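Below is one structure, written out as structure tokens, with a few remarks after it.
Apart from one protein chain that is not included, each protein chain of the complex appears where it belongs.
== subunit A ==
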Amino acid sequence: MNFPGNWNTMQLDAQGRLRHFLTVEGLPRRILTDILDTADSFVVVGEQPVKKVPLLRGKTIVNLFFETSTRTRTTFELAAKRLSADVLNINVSTSATAKGESLLDTQKNLEAMHTDMFVVRHQHSGASHFMAQHAAPHVSIINAGDGQHAHPTQAMLDMLTIRRHKGAFDSLCVAIVGDILHSRVARSQIHALNTLGVGEVRVIAPRTLLPVDIESLGTRVFTSLSQGLAGVDVVIMLRLQKERMQSALLPSEHEYFQRYGLTEEKLALARPDALVMHPGPINRGVEIASSVADGPQSVILRQVSYGIAVRMAVMSMAMGRSPGARETAAKEPE
């Protein structure tokens, strides 16, 4: 998917620090590692008696969701609140946009209220990119999912989950299973895994749910779940959208589960310590069996916790930037 302008000119400031987080694609490994390192520290904040740090005190963050997603919005909201920011949730169905106001007008009106960051979920690919192009200098844009393009914070929480359970990426074989064609999550995961230097990325899906150019992203393609799972360290299941059934890309839920559903028997083909992941919400008995989703190899609920930490990391990295002295930030000048 191509958008005008260079992603990294948009995403990084003149000092090479994160300004907006629109896509994982093209970001240097250094930035992704910084996100994971910072998120690691924020995991601990969630386990403290006071689950809050004062980092973004006085900042106002707007959750601008044009597409409903309770889970993603909630984790962004909680992340912002744990950083002590004030959070505004804009419900698109009651917003001025629904009355005909343009996206840019909405953005500029909210910026005029002295907001500092927009977390944007939009059904159109490139919406957050468009907002970043027009953002005031002090405002950051975080992409919380745009069309079929990208979902970078979801990909990074998956990377954090993998790193915390498996350590280094280079020796791992990771399989992504399901609707690769329509999945912004899969696209972002593939970019993140490749940038972090993972050993092998496999995609497993029926032909009708595979993009034609998927190998060019650095993946190995399988149309058989049994063959694709052999020897993998991590299995990432994708959510299957019901409308794919209706648009006749798949025969039936039952048949899909027979061929691509992750059961205990199929999982046994992967390495014995393979992790099972899923971005949620789960369609039990469609893409994954309950016994696997709730089984000992599943880290699905851990992903949810790590999602808050990753979003805290991204928000604080994007807000804590100004010319100069990140190098001197190790401690106060004494």
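Keep this in mind: a contact is a pair of C-beta atoms (placed from the backbone, for glycine too) under 8 Å apart; a residue touches a chain by one contact, two chains touch by 3 or more; residues count from 1.
By our rule, contacts and distances are computed from a predicted model.
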Missing subunit (named according to UniProt) among the choices "MinD superfamily P-loop ATPase", "Polyketide biosynthesis acyl carrier protein", "NADH-quinone oxidoreductase subunit J" or "Pyrimidine operon attenuation protein/uracil phosphoribosyltransferase": "Pyrimidine operon attenuation protein/uracil phosphoribosyltransferase"
Selected from A:D37, A:D105 or A:E215 as touching the chain missing from the view: A:D37
Residue touching the undisplayed chain, where the options are A:V45, A:L103, A:V221 or A:L269: A:V45
For subunit A, residues in touch with the removed chain: 17, 34, 37-38, 40-41, 43-45, 48-50, 52-55, 316-317, 319-322, 324-326, 328-334
